[in-house]
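Mind looking over this structure? Questions follow.
This view holds just a subset of the chains, kept in their places.
Chain lettering (A and B) follows the sequence in which the chains are written, and residue indices restart at 1 in each chain.
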């Protein structure tokens, strides 16, 4: 992997490149009375897909990405009703994989951060794949 | 039950009183390649809770509502990414229960409708309950 930004602060809004607004749903809460940790994993997934899927849609050969590893740090509780902003940025690039760092903000408060290791994936072979040369150009707004 | 509107068209945006915008999430899709029927049930739940919970929050005695019956008609497929508007309205009122009719719109296209029979519920006794006299006033913006 390369490209890790030198002084990356995962809790700072300015660290991120692309954003997704996610209104909290009633069903995101659990019996403990806050937004569930698995729902938060879904917020990060949704933010990644909102930007990765359109960017890679017209790639040739057709490829997608799958999640190989996720690390999530839960910093503060979230509650219904409300809305969060999820910021993402590609913070490392490898040969067949890359890392998307993300953070969930409730206003300026960072409530959770994540590091997702994504692997380029060929849906025909169901195996990892080296991306086409223009893949990083397609993802340039996330770098 | 009383109060059913005389000429209610469930597929018309003008039939509804209160609205919730719901961005479609990646995880709402199923393996068939469209927004899953269970996710759509969750959209209706979320729209009801967005309006019922704040309205009843300060009721005395404290009460909530539970779902006794749901009918959902699926009219058209929905796809990620996108966003829908969910309209709701109270279309019948009984002694301890009421009906919330809802519809999901993708622009002006009605993609699903629902009728939810809600029962006033006392969280201490976990039984149905007659609502306090001001309950309908609290819900007046949904009538």
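Heads up, the rule we're going with is that contacts are C-beta pairs under 8 Å (C-beta built on N, C-alpha and C of every residue); 3 or more make two chains touch, one makes a residue touch a chain.
Quantities reported herein were computed from a predicted structural model and do not represent experimental measurements.
Engineer: Please state: how many copies of the shared sequence does the complete assembly contain, given 2 in place?
Structural biologist: Shown in place are 2; the entire complex has 4 copies.
By definition in this document, only the chains that are shown with their structure count from here on.
Engineer: Taking each chain's centre as its mean C-alpha position, how far apart are subunit A and subunit B in Å?
Structural biologist: Subunit A and subunit B have C-alpha centres separated by 31 Å.
Engineer: Which subunit B residues qualify as touching subunit A in the complex?
Structural biologist: That would be residues 21-23, 25-27, 42, 45-46, 49-50, 53-54, 80-81 of subunit B.
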